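Below is one structure, written out as structure tokens; the observations come after it.
Heads up, one of the protein chains got dropped from this complex, but the rest are sitting where they should.
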Amino acid sequence: MKQAIYKVTSNKRIAENIYEMILEGNTTGILPGQFVNIKLDGFFLRRPISIADCEEGCLTLLVKVLGEGTQAMSEITEDSYLDLLTGLGNGFDLSKSTRKPLLVGGGIGCAPLFYLCKQLCSRGIEPAVILGFNHAGEIYYEEEFRRLTPQLTIVTADGSRGIRGFATDAMAAASYEYFYTCGPEPMLRAVANVAVTEGQYSLEERMGCGFGACMGCSCKTKYGSKRICKEGPVLESGEIIW
Amino acid sequence: MKQAIYKVTSNKRIAENIYEMILEGNTTGILPGQFVNIKLDGFFLRRPISIADCEEGCLTLLVKVLGEGTQAMSEITEDSYLDLLTGLGNGFDLSKSTRKPLLVGGGIGCAPLFYLCKQLCSRGIEPAVILGFNHAGEIYYEEEFRRLTPQLTIVTADGSRGIRGFATDAMAAASYEYFYTCGPEPMLRAVANVAVTEGQYSLEERMGCGFGACMGCSCKTKYGSKRICKEGPVLESGEIIW
Amino acid sequence: MVNTKVNLCGITLDNPVIPASGTFGYGYEFAEFYDINILGTFSFKGTTKEARYGNPLPRIAECTAGMINSVGLQNPGVEAVIKEELPKLKACFHKPVMANVSGFSLEEYTEVCAALDKEPQIGWHEVNISCPNVSKGGMSFGTTEEAAAAVTRAVKAVTKKPVIIKLSPNVTDIASIAAACEEAGADGISLINTLLGMRIDLKTRKPVIANKMGGFSGRAIFPLALRMVYQVRQAVKIPIVGIGGVARARDVIEMMLAGATAVQVGAENLVNPFVCKEIIETLPTEMRKWGIEDLSEIIGGAHECQKM
Partner (left out) sequence: MVNTKVNLCGITLDNPVIPASGTFGYGYEFAEFYDINILGTFSFKGTTKEARYGNPLPRIAECTAGMINSVGLQNPGVEAVIKEELPKLKACFHKPVMANVSGFSLEEYTEVCAALDKEPQIGWHEVNISCPNVSKGGMSFGTTEEAAAAVTRAVKAVTKKPVIIKLSPNVTDIASIAAACEEAGADGISLINTLLGMRIDLKTRKPVIANKMGGFSGRAIFPLALRMVYQVRQAVKIPIVGIGGVARARDVIEMMLAGATAVQVGAENLVNPFVCKEIIETLPTEMRKWGIEDLSEIIGGAHECQKM
């Protein structure tokens, strides 16, 4: 965990209710699947947001407007400064991956999979990626993912783009040796139902601190309780109690 | 009372701990001795500040840094916007004035006397002005007052500029037919002691609303209770209970 | 078109938004700012038998997201209210108004309420048994079930109009006090009054407020008020007026989900004199956002058993 001030170099709407925020600042040691916790003027609790991309000195966050805090985030202007706690959470365990991993994302849950995908590719592993959305207007980062991997499947619930259906329908049809997934809880449950291999889930929970101090996010697992912010947000398929 | 957004066109330090803030916006009907109530980010209550000067579309406030709110005000940058309630309070009653009024100000209490002085001058009445400060570094608006009236006396407690002593010493030596005064409470009490004519006092009190709704500023006078924010801040010498 | 009407003790309000007592004077001051007939109603300044100057100055202290007041029930007395304030109000407000009543004895409560009960402008009595500002006053009545019930019974005996008892939050168990008031005949409960709070001036090293302590209110107290409304909803069947920290249309909805039939806005009026107007104007949009057609249907909606 580190606390630092970041400069917002850009913040723009990239899909329906989805904003891409680019931040300048220290990025040493930031892992895929980790998150940052953002202080916002006028709010007491920080807001946890996953790392969507990370390059030297430059962080990308993808934010879906859901409530008041994310609304405020969408309105942050270029050249503002933000107080972030970074390096939070365990991140995805890339060492568990095989040669044929599958990434399954739903909605804003596709965000952390992008940095993961990039890191896997840089290790010579080319994952297959399934991204599920409600409809075409919500799709983001399609081009960015496609630049990393040709094995990209876009799924929309209403069929307005790509395959009609749920990400898990596409998952059921795919062949893979390991998987990583992030998305809304109902999707994660569905993933657990259709998955035929082991995998890792990135979970969400309401957080007090985001760095392990308050036990506000502590959930029961098969191997005792784990703090989503510290021993998570990534849990393995074998330990989650659905 | 009106609520409106004003643009800060300049905010600069003009003396020790004293800032001059110029605001652009509606100024219709604003009277000398009235005050504005300013909403500041991060503070619940507004902060009352007197009108130091007012020209068409342009308000001047003079703010002394005293606590956290005034500190925040001193840090407001050009081109910010401020939410103000304006036209608050009764203001000085100019009709009571004679041909030889005396204005006696102490510290930041000199501020509202400037707009008053200007208005008196524009009616062809040239007041004598006594401005008291602790020391030379705190003096502000000397030139501005001098441009309005040659009868300006500067007094400092430590004699570092002008006459050594208190504003009331100079007042005791002056000749006048009516007076207007504003300053810290001990000075106002001293004024009441040395005054040989009737006059008007601009008072301060902690305020909840500033527009007469809460009774938070209601003080006892010889003629019943009066709200400093509504029937004040200017009271006449005959009604104040010291 | 969404429906914002609610029924408070037999009187229909166009909307549930009510400026709280002590923050809206006798109404006509605000009538200079906007047409106050858009309000559901409003609760006027706490009225006692005799005129009161109230507490010494300073009476106001700033807090994070709130304020402390120690006005101490300054008011012109019930006779002057009837003779002077109500006629002035008549000119600008055409709905039934809520009469906020305070007292220092059962007799005072009954005399003031009896006098106001005859005034056709008055729709409800809101009986403040909780004001923490006055040393011999409200506090004692509001802190025990017996005293709260006694005031309720006394006032009910001399009035025809609905009686709403306004509770103090400075107690261990607010729900049982509410239940005692219902049992004693109250037609409604309003809560919360201010919480006892304090600030100290670092410069003088003395309490900011001349009376040392005062009533803390404003946005900061919303989660406490909401919890108490929720608890009282589970203890009584009569309508509840939710008060405490309300500043936006979404707070009104949250209070109603907790169990309030109507909602009062207090301290926020002082820093944003147009807040009630803004809430009323944004309420329909906010209702649509959360899929609410008829506001009265969500009352108590956050309780497991929604039908009370």
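In this document, chain identifiers A, B and C correspond to the written order of the chains, with residue numbering beginning at 1 in each.
Here is the rule we use: contacts are C-beta pairs under 8 Å (C-beta built on N, C-alpha and C of every residue); 3 or more make two chains touch, one makes a residue touch a chain.
Computed from a predicted structure; not experimentally measured.
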item	value
Visible chains in contact with the missing one	A, C
Full-complex contact with the absent chain, from C:Val155, C:Ile253, C:Ile279 or C:Leu295	C:Ile253
Residues from chain C at the interface with the omitted partner, ascending	61, 63-66, 68, 143, 170-172, 195-200, 202-203, 205-207, 212-213, 216, 219-224, 226-227, 230, 245, 250, 253-254, 257-258, 290, 298, 301-302
Chain A residues touching the omitted chain (full complex)	1, 3, 39, 43-46, 69, 85, 205-209, 211-220, 225
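To be clear about the criterion, only the chains that are shown with their structure count from here on.
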item	value
Distance-to-centre winner among chains (Cα means, whole assembly as reference)	C
Centre-to-centre distance between chain B and chain A (centres being mean Cα positions), rounded to whole Å	57
Gap in Å, rounded to a whole number, between the CA centres of chain C and chain B	37
Per-residue overlap in chain B, given as positions that touch at least 2 other chains	none
Shared-contact residues (touching 2 or more other chains) in chain C	none
